[in-house]
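Yeah, one chain of the complex is gone here, protein chain that is, but the others are all in their spots.
Right, subunit A next:
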């Protein structure tokens, strides 16, 4: 261990610069202690205390480098310190001074005053606070996040009402404002039909169908899944309805929801009657008579809702809901089902869209098929084991219990495709019913993996006939995934692709009815 010094005469440097150099050389290996100081009496006394006493005399204007350590390390340290003293610090320049990206709403708005909507998908625990901030700052809000208490939702929506701002959500998956997709949304033509919906895929189905029918959307507003709950009272739906009623670009208004609480429904329908423009209402599963009012047209399925809205926009009579199969469709289905073994009896629905599962259950039930589901409609039963189907079973794979810790099946269809494979290989399955959802936010090529699943099932089944596959593709021609291309590939793989979810459910029911008839005939034949 040695102590070495180097003195630079009349070489004043700022003490802070010197402390930096001290720190650098102190960090060298085999250096026990190092200091670079001006030779003031105080500093020299500190050197003595630190065990770095300098025998050479030095004055206040002399710069002292003092090091203690191995001989080699001391030399290295002295050389490094001398170099550091001579070198000029790297110039920062103006370019290195940049404002970091804002990390809070208030700051973002201060930097960007034109911002008028906050799209919030942070975890539910924090999302409510962010929504309140956005409202305080005068912005409208779409809350994609879920897991916000009803009490908090009520406070947020009451505040939005006072502030005259839109709040879509919590649990609002989709919206189209001024033609811009928010969350999961399809590329839909702009037009004169305004939609307010409490169900995400319901709104997607209606808007896509309107687009397919050649019309367009002025605005599609989501309310979130809890808005029509008694505790919330439909505040977002009322606000949306009011905004569309006043919007000169909206000629027809569509309301889509699961059936609201009675009081809430009455209030909304009363407001709808005063909208001053045609209003089409579809409360999935509600008795049409309970909804019907003067000035309100009741629709019977999501697709029918679109058809009615388009007709009203064109000042045409509202079309009736298609209840019977066309001869052509029946022929197609019968051909597909012809080779099915008689014991194949069940409808197995595997859905990514919650509203599609709900609507399919309603329609299958109407055709006589009571089913099990993880989200059962009235009259259906709760599934016993959510990983295993028995009898007619329709599952919503987008429900919380399937998505915990993994992406929604609309984003990543892996788990959903596995379930489809399981249903295909079950000897009781007559028909597998599913949906494919396109648009912004959805998987880039949702069909690709599904086709592999189908071909794998065919290999496993060998010569035996697979169940009938029935699907519908919710999307538009302008969607990034290209609806026509998705449909073509599904058909090539032997999937029967319906125009809409309601039609797909109808087709599935038809296949199951055919199978039931076949078994009855078989029993009758055996009895003879």
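Here, a residue touches a chain if its C-beta (ideal position, glycine included) is under 8 Å from a C-beta of that chain, and two chains touch if they have at least 3 such contacts; residues count from 1.
We adopt the following convention: contacts and distances are computed from a predicted model.
The unshown chain of the complex is recorded in UniProt as "Membrane protein FdrA", chosen from "NADH-quinone oxidoreductase subunit K", "Membrane protein FdrA", "CO or xanthine dehydrogenase, Mo-binding subunit" or "Lipoprotein".
Contact with the undisplayed chain is limited, among A:118, A:237, A:350 or A:436, to A:118. Of the listed residues A:6, A:22 or A:380, the one in contact with the hidden chain in the full complex is A:22. When the omitted chain is restored, the residue from A:201, A:218, A:301 or A:417 that touches it is A:218. Listed for subunit A, the residues touching the missing chain in the whole complex are 14, 16-17, 19-20, 22-23, 33-35, 37, 42, 46-47, 49-52, 66, 89-90, 92-93, 96-97, 99-109, 112, 114-123, 125-134, 136-140, 144-145, 152, 155, 164-166, 177-183, 187, 218-219, 239-240, 242-244, 246-247, 249, 440-441, 480.
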